[in-house]
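All protein chains but one are shown at their positions in the complex.
Moving on to chain A:
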Amino acid sequence: MDTLAKNSDVTVGAFAVPPRTEYKGMALYIGANIAALVFFLWSLSPTWLLHYLHIYYFPSRWWALAIPSWLIAAFIFTYVFLTLYNIEVMTYPLDRLEVIVDEHARVDGGKNGEYFWEATDGVWDLPLVDVSKVLYGDDSE
């Protein structure tokens, strides 16, 4: 798969993956693994083991618990915040004019209302009064 991906010229034409990217990726891979190892050694091993290894000076291991807990709380809060923001800030109340028309709207039903029944190249908003007539008017039954 990797050779295929590398040879594939779809990766932005002439700029195939330069070797530098591979070096960076390799360094990142090793770095991340060492970081994870150090983290688990620090957070999980008992104090006597660290003392036995002559490591006396290290951050309080309370942080190993606190930071992930905070992150999870922040993660869950994001959902709450996002939902509230969408509903309370982004959604207009029903009496606002923007519910019907807006700055980007170009309202036109065509000269004889032909935009109601034909495809057009440009994007037009149909006038809402006539839309209601088509959908809920007496003769539509």
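Note that a contact is a pair of C-beta atoms (placed from the backbone, for glycine too) under 8 Å apart; a residue touches a chain by one contact, two chains touch by 3 or more; residues count from 1.
Everything that follows uses one rule, which is that contacts and distances are computed from a predicted model.
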item: Among "[RNA-polymerase]-subunit kinase", "Phosphatidylinositol N-acetylglucosaminyltransferase GPI3 subunit", "39S ribosomal protein L13, mitochondrial" or "Cornichon", UniProt-listed name of the chain not shown; value: "Phosphatidylinositol N-acetylglucosaminyltransferase GPI3 subunit"
item: Contact residue for the chain not shown (choose from A:V38, A:L53 or A:A105); value: A:A105
item: Missing-chain contacts mapped onto chain A; value: 1-2, 4-6, 8-15, 17, 21, 25, 78-79, 82-83, 85-87, 90-92, 98-100, 102-105, 115-126, 128, 131, 134-137, 139-140
